[in-house]
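With one protein chain withheld, the remaining protein chains of the complex are depicted in position.
This part shows chain A:
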């Protein structure tokens, strides 16, 4: 049985336990705040290192990747709950390597002083030790022992991985109130802002981390969230941008000193550490220095790079990010025009180029929530921990049993209507328009109300309720009237080609299509200039009730549609 704590005895926080970095957050007065550890870090590298039996974590442990790589363990989160045969050891190559212990994953670390042989620590044990460190940091900061947490996990975390994570946390004396999906934690963090309204919107959450990129399309409907599609990518992530810079500076180094710093493990580690620092600096400034003492063969190296050059050499990775996002939108059966909001999360999302690329891919109506495009955006590295903390404060007062029952699949699995439901408006020249009332992919039961103008002169009006769908209307640009060319010489091919290029792009717009009619009703005797209120209720069994009345009027019309 998983560890549980009585609600009254709880002190709960939110945790993001990442492959590269972890964060801890709590709430004060319903506001989430990410906590700094004793080193002052809010992004705490998910790394443990043992030196002479002393345990280090976070940035202190990260520093040991250069001097003490074999007793430093990093990038292990994804191994939790996995068999040895299904793990990717790539990112552990520069630190303690994963080992196969009866099919499970373990590390060999000298964690005892004076021991000759390293201990074999399962990934579960390593995780427990790391989580304990995190929780202690939180307890120290908050002045009270943290007992419980909401932890975020990738959407493709399997049941086994979830169980393994809960066990690792329990072993660290931590109750797991709930595991929430990474992208949903980010959405929650934005939802909780004072200025945010409960809206129906289609959101893309793009999480660019250190070793993986995860993108989800989320239908947000009346404050509830449903994931429509996801993509997980291990080929384009933060570490690949490090690699771009490492290669760049390594080549510069080779030119000068005729030796490749990538061929020696220690030089490589130094190169990597500085490349990451340079990369982060380039998110803020337009220029960044790169300098390493004794990079290779005892040669110091100092150089610099500007942001433009960086964006050029990193182009393949940036374009990979864009394709990934585009692909998952298609997978959800949507178009970029359907997306209302893009939330950029994860450390790599600080990179301005990523946001500016998205700005170009999406229409102007899409909000790109990243620091460089939206000044009020939340720090992308803090989103998930904040969301977790908010959820923790929401559920901490419930019994574990209660939480388990509330999050039960029998509760979370519900029908989502595929088409929008709306009313048909008719313009004066007789053209019908679909006016959506309930958005597609809304979970049922649901209820929505709108106010709509009655006919110009009032009187009796027709309310026609129908389903609706969207399609993308593509309009080719008007062919420009060919400039009258003075009987130019025949070989004007080149100039023709040029003019092709500055041809205007086609315009794409989302238009509603009226689907099948659900009902017709009459609202009678509406006064001139009056409005009609329409309320649609879709029940859990997809039966529908519709109510209509003049705004401010009495009575009204009401009817029901049978379930399909």
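Operating definition for what follows: a residue touches a chain if its C-beta (ideal position, glycine included) is under 8 Å from a C-beta of that chain, and two chains touch if they have at least 3 such contacts; residues count from 1.
Quick note on the criterion: contacts and distances are computed from a predicted model.
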Quiz item: So which of "Zuotin", "UBC core domain-containing protein", "DNA-directed RNA polymerases I and III subunit RPAC1" or "UBC-like protein" is the UniProt name of the chain that got left out?
Solution: "Zuotin"
Quiz prompt | Full-complex contact with the absent chain, from A:280, A:447 or A:510 | solution = A:447
Exercise. Quick one: say which of A:11, A:141, A:234 or A:257 touches the chain that got left out.
Key: A:234
Quiz item: Of the residues A:98, A:261 or A:347, which one touches the chain left out of the display?
Solution: A:98
Self-check item: Contact set of chain A toward the excluded chain (per top definition)
Solution: 84-90, 92-93, 97-100, 155-156, 178, 180-181, 184-185, 188, 191, 197-198, 218, 222-231, 233-235, 255, 316, 319-320, 323, 327, 387, 391, 394-395, 405-419, 421, 423-427, 433, 435, 441, 443-445, 447-457, 459-463, 467, 515-524, 531-533, 535, 538, 540, 542, 544, 546, 557-564
